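Since the structure comes first, as structure tokens, the remarks are kept for the end.
Omission of a single protein chain aside, the complex is shown with its protein chains in their original locations.
Showing chain A:
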Amino acid sequence: MAGHEVSVRLTVDGTARQVDLDPRVTVLDALRDELGVMSVKKGCDHGQCGACTVIVDGRRILSCLALAASYDGADVTTAAGLGTTDHLNPMQQAFADRDALQCGYCTPGQVCSAVAMLEEARAGMPSHVSPDVSDTTVDLTDAEVRERMSGNLCRCGAYVNIVRAIQDVAGQDVARAGGGAA
């Protein structure tokens, strides 16, 4: 019958959680309203801004369009799960170093998106600006970073520094990969 609650299990930033929910509740609302996880933000609630981006089983998604019931069993990482104030994730550190924010509202979504985006690029995922989509090695130019991050809007327009922050981390990866190969 309509209106019955469903039991949903989520691992949130490393901690197993369980909650009974109305099936209409999204992952975003489950996190914020039911589980008190405030490191995920609600912007448009329509899939248009990226503020609600979280990483689920390694992939970035929009939690505002994800029904929690459908994500039963998922491993969810929010910006708080990437690092702590004492031990920032390299991406968080780069955002701080590069002043890649003003009000900070879009930042948790930007950081989650950027971390997962670098994984996608490393795995050879093509983008709209890739010169040849059959090429599985991605040259992460600024144009590539901008295109791959186009689902994350910033009302404060911190884009220039966001790209720099992401390039800092991408550069570290390249340095590390080069070191490993040698």
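Definition applied: contacts are C-beta pairs under 8 Å (C-beta built on N, C-alpha and C of every residue); 3 or more make two chains touch, one makes a residue touch a chain; residues count from 1.
The rule is simple: contacts and distances are computed from a predicted model.
Matching "Glycerol operon regulatory protein", "Xanthine dehydrogenase YagS FAD-binding subunit", "Protein FixA" or "Phosphate transport system permease protein PstA" against the UniProt entry of the left-out chain gives the name "Xanthine dehydrogenase YagS FAD-binding subunit". Only one of A:Thr53, A:Thr78 or A:Thr107 touches the absent chain when the whole complex is considered: A:Thr53.
Among A:Val19, A:Leu88 or A:Met125, only A:Met125 touches the chain that is left out of the view. The chain not displayed touches chain A at residues 1-4, 6, 22-24, 26, 45-47, 50, 53, 59-62, 65-67, 69-70, 72, 113, 116-117, 120, 123-128, 130, 133-134, 136, 146-152.
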